[in-house]
Structures are given as structure tokens and as C-alpha cells.
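Left out: one protein chain. Kept in place: all the others.
Chain nomenclature is as follows: A and B, assigned in order of appearance, with residue numbering initiated at 1 for each chain independently.
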Amino acid sequence: MRRWPYRLSALELRAAFTEALDPQLAAHHVVHTSGYQDAVHRLARELRCEPTETAILAYRNAADAAGHARRLLTSTATGMMLVDTGFAAPGTFTLAEQEQATGITQREIIRLETLAEGLIKEADDPREWFSAVRNALNAAIRGGAVGVKTICAYRATLKLQPVDTDALGVAFSAIRLRAERREHPRLSGSALCHALLFEAAQACRELDVPLQVHCGFGDPDEDLAETSPLGLRPLFIDPAYRGLRVALLHCYPYHREAAYLCSVFPDVYMDLSLTIPFAGLEGGRAMREALGLCPTSKLLYASDASRYPEVFFVAAAAHREALADALGELVEHRILDIGTAANAGRQVLAENARRVYNLKD
Amino acid sequence: MRRWPYRLSALELRAAFTEALDPQLAAHHVVHTSGYQDAVHRLARELRCEPTETAILAYRNAADAAGHARRLLTSTATGMMLVDTGFAAPGTFTLAEQEQATGITQREIIRLETLAEGLIKEADDPREWFSAVRNALNAAIRGGAVGVKTICAYRATLKLQPVDTDALGVAFSAIRLRAERREHPRLSGSALCHALLFEAAQACRELDVPLQVHCGFGDPDEDLAETSPLGLRPLFIDPAYRGLRVALLHCYPYHREAAYLCSVFPDVYMDLSLTIPFAGLEGGRAMREALGLCPTSKLLYASDASRYPEVFFVAAAAHREALADALGELVEHRILDIGTAANAGRQVLAENARRVYNLKD
Partner (left out) sequence: MRRWPYRLSALELRAAFTEALDPQLAAHHVVHTSGYQDAVHRLARELRCEPTETAILAYRNAADAAGHARRLLTSTATGMMLVDTGFAAPGTFTLAEQEQATGITQREIIRLETLAEGLIKEADDPREWFSAVRNALNAAIRGGAVGVKTICAYRATLKLQPVDTDALGVAFSAIRLRAERREHPRLSGSALCHALLFEAAQACRELDVPLQVHCGFGDPDEDLAETSPLGLRPLFIDPAYRGLRVALLHCYPYHREAAYLCSVFPDVYMDLSLTIPFAGLEGGRAMREALGLCPTSKLLYASDASRYPEVFFVAAAAHREALADALGELVEHRILDIGTAANAGRQVLAENARRVYNLKD
């Protein structure tokens, strides 16, 4: 999250509720989305102010920043945050600062591609590079990180292909040259990204931590057509990865496909994260659709929130509501008992994550 | 629309509510679709006759043709029609005739492939052809047309590929030969269709008119697997097309994907058009799903109706109802205020089109 205190502008708040990179969306269109309208109304109800963007911003910019943030975060009843630290921008809390500022225990998730890019310069070939990546992952996990996240979907297709050693060598030489010239060695292309993902998958299996995979929609750097979790099939059927826990993040609009994977492969999990705060009632619909095939023991709560406490608050509230609606519908149709439904809620909101990430309080 | 007066048979009415080309569908199956049943019931309620196909046909065939057509069209409260004239068959009104017959202002949309096919004979190579296409588009827009429509999905995949100059040259020579032999030079294949689409996209950008792209379902000349709007990504990310307004037509069952594109790219718009009158309650479901990610400033009303006033009537009525239901659901869930919802309705039914197509009353 961004270090408080700071004033929050309308454009900043809107930009936190869209995956668009082009500022025209925040300027002209975000206010016309059901996700943002939902956010404004939820915040206004919590703050007991007028349900307008102007009113909620005026309220928060006049309030004590730390107290306001605490109030919103406390209402989410979050017991622990798992934070992808590869996304940090200047002005962002360190994990330690964030734990102090929020009063919520923080655990690190390592962003694979960011970590791996930093290790290219010192490696002479892919083998050395992968060895350095494994050592770094090992060290990070020993240092307290609880999982690894890949954003391969932003850098290559998620339709995983077997490693082509020749292509890997060529691509590595090219990116190594960039690193030597002190240009940013941005990983991209299947040759590098898939080989790295397969290495990380084996490392995660050995380290007994889950591999998170960004699937489905995100910012337009990715081609949505290439981000179905079905492309990850090699991770699920190759005995080399047996026992690897994979958490499919976001998934929409491939959440039915993700739910299928959860239903047939023992160690596949999913969340809907940013679908919930960004898509209005469609988030709840995705939840109900996912709970068709996905066992409640496989669905994970996630906020995907960063930057502002406002997003955490909206994501948490909307997520609980969507979950309660989905489970309530199953109770009404005499599919779940009330007790089973309540237990399912606890699974999704806490127990599954504790088990999958080996979390201790 | 077909010039009235004419008698309308059951098979003709059914054929207007299906994308099937095989007459067996109209003969045996269309009456068993929710779309057609909905049409029959809506027409019967309007005409205050028995809700049967026989009754509504008897009523209309006994009525004054012009008066009957006016009655149905007037009830749609359509202020202006944007008409794809590349679809005209013998017996169809010209735009001027249609304006007179319906009392509704008409504006032309140019069908790209039809226009381009007519210019093959006079061109010696693709460059000359594209130049002629641009000149013709320019002239048509100056003459009052307000947009260009591509039916590339019927002629090639919508997964756009970079132009391969050699393949383009070969394909052009082959189709030119057909034109010289006075055979109909039907455009097809990616080499010709994608190169033409890219040219037209640049022309539309320069002429400041939207490019409409048929996406999703249509008649079985297209392979539905190849018609996702996600394949149009080059139009959205290549700086050469920056500022081009793209209207994704129909979209179903890729409407969630289309809504995503609208949510991240500033100049992408979508409609659901024929999904609404053809798919019963599924049309409304597609609307609610689209309004997950798609801003209400990006969704356009369209009837996709041609041939008969009956289809215009049904499409308009069903569309308004689906939109009212979708917005009403957002109001019930306290996501939209009543005023915002009413404004969203105006956006979808008129304002967005006025802005995107630069329409003046």
C-alpha cells in the first residue's frame, strides 16, 4: 500500500478500480462502471456520507489518514495479508512498515519474474540463471515468504510449451546482453518465461509452497486470449510436478474452466480476486458459477487490492457479500445445510489459505 | 427493409429470427426457440391478437401495410437508423425510400468488403486497390455515411495476423483474375481480408468515423471459434490505430471478452444486437454479464434488424426490457442510484451512439 498520509484525488481512486492503463478510462469511463459505482456506495455507507465520489473523497481527505485507513482495514476483519512485493512502487510501504501501519500480520509472496530479472546479469547461461533463481527462492522462503507468484500471462502465452533448449539459449543471450548494457532485462516470450515457470514450479514443489499463477483478465499488457488456466495443463499432469500446489488467480472470464481444473486435479486452487471489486454483480455471478464445479475446499478469498485501504475495504465487503449470496442460494435450493454453508464460508475466507500456504497465526 | 406492401408467410417470419441458412430450421425448429416464442408473444400483445403465429400473420396481412409498419416502428421510438447498405437484396428500400416510408432519419454504414470487391477489377495491385478503397470510403463519408462495417468474420478468422506482402500479392492476383473473368470476386482468406481491414482501420481513424466489426455469432458461413473480438488486439495496441473507434457488434458468446476490451481500451465499444431478439432470456443474461466490466458509456443499442418491421419492433422492445432489468438489478443491489441508472439507459439507447458516430439530429 501507498504510505499514508496522502490526499486522494478522484482520478487516483478511479484508477484503482480499473485494469486500464490509458488515463482516458479513469477520466471518462470508470465512473460509468458498476464496479466503481458499487465502491462509491459501499464507502459512503461505511462513512455515513453522501453516496458520491466527491463526498467520500472530501470525507477521507479531511480525516486523520492513519485512523481512516485503520477504520477501513479493521472492518475487513483481515487476519493476515499475503503481499506480492514485486509490484512495489516508490512511496509504497515495506512489509514491516505495512504491518506496523495496518496492525495486520504480513507475509511475502515472491514475484517470480521480478526476482529472476535481477539475476540475469550474474548468470552465464540459462542453467546458471535457473540455479540462481532456485537459490534466491530458497532463501526467500527460508526468510519467511509463503509463496511464489508468476505473471507469465503478461510476458508470454499461458499455453505452456515444452522447453526448446535452443530457443532458450538464444533468448537468454539476448536478454543477458541487455542486462550487461544496463538496460532493464524485461523477461518476455515463451522460451524464457515458460522455462522459468517450469523451474519455479519444481522449486515450489520442493520447498512445499504454492505457485500462484495470474490467469484471466488483467491490464492490457496481456492478451486475454492467451490467459486461460487450461494452458497450464503440463503442471497438472506431468509427474515432475506431482504435489505442487497451484493457485489460479483472478481467472475471469475463465473461472468455469478454473473450477473444472480444481474439480479434477488434487492440488489446484483458485480465487476470483479482482473480479469481485471490479465487475459489480458479475463478480457474484462468477462466484456462483465457480461454485458449480469447484469444491469449497479449493476456492480462496483474495482482494487483489494494492495502493489504498479503500480498495481493500470494497474488495473484502463485496467478496463476503458475493460468497454469502452464493452459499445462501445453495441453502435455499436445499443443496447445503446452514451449517455446511457456514463452514464453507470459513473455508473460503480463511481455512483453505491457512492449509495451502501452511500459515501459522 | 423490404419494400411494402407484401404478404408475410410463416416461413419468412421465422427465417427473420434465426441465423440458420438451411430452410429446415425455419420449417421445423425455429418455433421451438425462446427467441421466436418471445417475438410471437410480444407482437400479439402489441396487436392485441391471439399469441399465435397464425394470428399475428393474419392480422398483419389483413392490415394496411404502410400503417402496420409505421405502428410497429413508431412504438420503437427510434430517432435515427444506421443502416448497413451492403446487405441490400432486390426488393429492398433504398435509404431515401426507407426514410420516407418509415418517417425515421436514415444514415448509411458502408460494408467494407462489398465496397472493396467492387474495386478489384480496376486495380493492378494491392496498393492501387487499397488506394481506391480509401478514396471510396472518403467519398462515402463525405456523402453522409457515418461509419464502416467489416464482416471479416465471415471471410477469414478474426485473429488478425500481420500482413504478409507476398501472400497478399498472390491472393490479389487470383481474385483479380476472377474479376477479369466477370466472376464475382468474393473476398476471403486472411491475406486479403486482414490487409483490407488494417487499411480500412487507418482510413476510419483519419476520417474520424467508427469501424464496426462483426464479432461472435452469425450465420454458419462463419466459424464461431474464429470470431472472438480478442483477436482484434492489434487494432487496440498498435499506435498506428490510436484514436480509432471500434464498435464490436453482436459479440455473443464472447460478450464477457468484449466487455473486458471496452473496460481497458479507450475507444472500444460494443453492442449485443441480435443476441437480444434471438436468444430469449439469454439476451438479458448477456446484457447483465456485459455490464459487469463494460462501462455504460461503452455499450450501444442495436437492433440488427433488417427485412421486416416486426424484427425492429421485437428487437427494440426486448432490448429496452433487458436493459431495464439489468439496470434495475444494479439499483436493487444498491450499486446504482435511480438517477444514475436512468442516465445509463439514455447513454445506451442514444447518447453513446450520438457521440461515437458524431450524429446530429
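Simple rule for what comes next: contacts are C-beta pairs under 8 Å (C-beta built on N, C-alpha and C of every residue); 3 or more make two chains touch, one makes a residue touch a chain.
As the structure is a prediction and not an experimental result, all values here were calculated from the model.
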Among A:Leu230, A:Ala324, A:Ala342 or A:Leu359, the residue in touch with the chain that has been omitted: A:Leu230
Identified contact with the non-displayed chain, of B:Leu224, B:Ile237 or B:Ala342: B:Leu224
Touching residues (missing chain, whole complex) on subunit B: 18-22, 24-25, 28-30, 32-35, 37-38, 41, 45, 51, 217, 219-220, 223-225, 252-253, 278-283, 285
Subunit A, residues in touch with the chain not shown (by the definition above): 159, 228, 230-231, 233, 236-237, 256-257, 260-261, 263-266, 288-289, 291-298, 329-330, 333-337, 340, 344, 347
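In this text, only the chains that are shown with their structure count from here on.
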Distance between chain centroids, defined by C-alpha means - subunit A, subunit B (Å): 37
